[in-house]
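Omission of a single protein chain aside, the complex is shown with its protein chains in their original locations.
== chain A ==
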Amino acid sequence: MAETHSLQDLQQPGVSSKVFVQRDYSSGTICKFQTKFPSDLESRLDKQQFEETIQTLNNLYAEAEKLGGKSYLEGCLACLTAYTIFLCMETHYEKVLKKITRYIKDQNEKIYAPRGLLLTDPIERGLRVVEITIFEDRSVGSGR
């Protein structure tokens, strides 16, 4: 069967459903997502792959929110300058968020898009959920 894709098809794949991975508050208010594997993804994705993605995200957020020498130094310096350095300088948290965006894009390209899934960066959902969009299964190996 000839694999021809019209532009319309490629740009408007049908969304069959969305899965939301909620926050895990058992360690307090730090940003951490539940690693429980959603049942809707069973047909599309390995449990291990999913857990690895979420765990890496959790580790990255933990790195962003880590209380340590570097963050205290940044905080004290900011306090001394009446917090005006926030207008000029990119904070450590923002740097890590950019890293997270790159990681998600990378994961989408390598793992999720080939399986007809799309990870949405949690920052676009207010750090509430990791949204995974499940697209209709049109053809196997449709890629991007």
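Assume a residue touches a chain if its C-beta (ideal position, glycine included) is under 8 Å from a C-beta of that chain, and two chains touch if they have at least 3 such contacts; residues count from 1.
The rule is short, and it goes like this: contacts and distances are computed from a predicted model.
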> For the chain that is missing from this picture, which UniProt protein name fits: "Mediator of RNA polymerase II transcription subunit 9", "CASP-like protein", "V-type proton ATPase subunit G" or "Palmitoyltransferase"?
Replying inline: "Palmitoyltransferase"
>> Using the document's definition of touch, tell me which of A:Leu41, A:Ile54, A:Ile104 or A:Leu117 contacts the absent chain.
In response: A:Ile104
>> List every residue of chain A that touches the chain not included in the displayed model.
In response: 8, 11-15, 18, 20, 23, 25-29, 64-67, 71-72, 74-76, 78-79, 82-84, 86-94, 97-98, 101, 104-105, 118, 120-121, 123-129, 131, 133, 144
